[in-house]
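One protein chain is absent from this view; the other protein chains keep their places.
Our next item is chain A:
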Amino acid sequence: MSSQGGWGSSKEFLDLVKSIGEANSQAEEERLVASEIEMLKRRNVEPDLPHKKMEEYIIRLVYIEMLGHDASFGYIQAVKMTHDDNLLLKRSGYLAVTLFLNKDYDLIILIVNTIQKDLKSDNYLVCCAALTAVCKLLNEETIPAVLPQVVELLTHPKELVRNKAVMALHRFHQRAPSTGSQLILCDKDPSVMSAAVCALFDPVTADAQGYKNFTTSFVSILKQVAEHQLPNLYDYHQTPAPFNQCVLAEILKRSDANSNIGNAILYECICIITTIHVSPRLLEVATEITSRFVKSENHN
């Protein structure tokens, strides 16, 4: 992909990006941004901008906010763009909205309607865009409006949608603990499974007793991952709640100490082992590994 600027980027945007990149001092950058803000404000009041222009306009607003200047005059334009039918524009609109607003803004109300419509869409990419926005934007008042739709999406044929629906429920649980949620831990797709593991981490740490029956599922998942039964594409894994000492010992034996991710797993295991009551044999293995770490030349 060329770095001369994407399709549809106007010359102005390219110039802006280049000149900000080349700005030598804070003052120069401020001056550039101020003139950009002036121009965007003027554009803001123009009716009927073509949609591609609108997208670029929104990205420029994101840019300005990233550099630390307020761009609140343009938030409403971002909200309008989420209504667009073109997927890229819609998604850019959602992105801008999640970057600009947080759950306390009143503009969220305007978005909830669009989100509800998009969650029902036939195009699964649109559902995903809406679910991603749901994770970032909703609070206790607005959650009930979308909850039934999200629960329904848990059984969507596409695994990407299920994945995001699980994370949306996780978010709801964080915001409003009274939302009951049933999660599908043993979904056949590994990314949904790992999302569910993530999502379950919080409720499980809060109430370990109630989740005892999940132990066997956790153990089998961990075994699967540790024995490289997942396709090669998945080379990162996380250890869930500390229920399973014997499986941890297997991982300790198998991890290759030269790979960084192997080290990450070992580190996690050691942390877990030091916090729970373990058998002496495991302790021996743990101390051996720790000394390996300390002697290692890698400064991390």
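Following the convention adopted for this analysis, contacts are C-beta pairs under 8 Å (C-beta built on N, C-alpha and C of every residue); 3 or more make two chains touch, one makes a residue touch a chain; residues count from 1.
Basically, contacts and distances are computed from a predicted model.
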* Omitted chain (choose from "Pescadillo homolog", "AP complex subunit sigma", "Phosphatidylinositol-glycan biosynthesis class F protein" or "Aldehyde dehydrogenase") - UniProt protein name -> "AP complex subunit sigma"
* **Hidden partner interface residues of chain A, rising order** => 1, 3-6, 9, 14, 17, 20-21, 23, 29, 59, 62-63, 65-70, 86-88, 91-92, 95, 99, 102-104, 125, 128, 132, 135, 160, 163-164, 167, 170-171, 174, 191, 194-195, 198-199, 201-202, 233-236, 238, 260-261, 263-265, 267-268, 271, 299-300
